[in-house]
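One structure, pasted below without further comment.
Every protein chain but one is kept in place in this view of the complex.
Right, subunit A next:
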Amino acid sequence: MTALDAPRVRGTGPLRSGTVLIGRSLRHSLRDGEGLVMAVALPVMMLLLFTYVFGGAILDDGYIDFVVPGVILTCAGFGASSVAVAVNRDLHLGAMRRFRTLPIRSWTVLVGHVAASVLRNLLATAIVIAVALALGFRPTAGPGRWALVVILVALWILAITALFAGIGMIAGSPEAASGYGFVLLFLPYLSSAFVPTETMPSWLRPVAEHQPMGPLVDALRALLIGGADVQLLPPILWSLGITAAAGVLVTQVLRRSQDR
């Protein structure tokens, strides 16, 4: 009988189980072909739309240089929102029940989803930047500034992913979880991502300038094409703050659902 020659449970540390679970989530991403295509196709289409259709009406020339940071962030936010569905699926379709009876820490399951999402979105972002360069995007940033761009974008992706992991834990179903992602599609429009805030009504401008994406878009634009002082601290604080808040939400919900 096979039970007799079965190996004994040795258990794993968070590092090894985290690696296994990141692998699982990346595999999910690869399996979800449509999701992957959407994550890249959507921002590329936005880029084309803004460059060729709206561009002329909004700014005379150089609009592509202006708009790329906004498209990058829209893409990152949209891609990250799929983590809500993944987390919710684990909770509602039973996989989490198995993980919770294994000798691992259950939060490593979430780490797997979040880490895989960050990697996936960084990749999608790289593709979008490549397309933008092909379309005539001409950033002036040197390697150091590019490195800062990557850090800012990665932190933002982390923040949004963590937030959506939390949303996935409280949403009633995978379908509902995916619905919340649309909020992030609209957030960029309420910032300087696509139009200068000076063109907005005066009551809207403070909102647009101070919602988390406002300072982030400004910083990315300043890093990439120059023209203004780079304010790094506000976007970094926003991203870290959102990540921390999401982390608290996630641990609370996880603990409560375990204590039923």
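Everything that follows uses one rule, which is that contacts are C-beta pairs under 8 Å (C-beta built on N, C-alpha and C of every residue); 3 or more make two chains touch, one makes a residue touch a chain; residues count from 1.
Convention: contacts and distances are computed from a predicted model.
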*Select, from "ABC transporter", "FAD-dependent oxidoreductase", "Acyl-CoA dehydrogenase" or "histidine kinase", the UniProt-recorded name of the complex's unshown chain.*
"ABC transporter"
*Write the list of subunit A residues that the hidden chain touches.*
1-4, 6-12, 16-17, 20-21, 23-24, 27-28, 31-32, 89, 93-104, 258-260
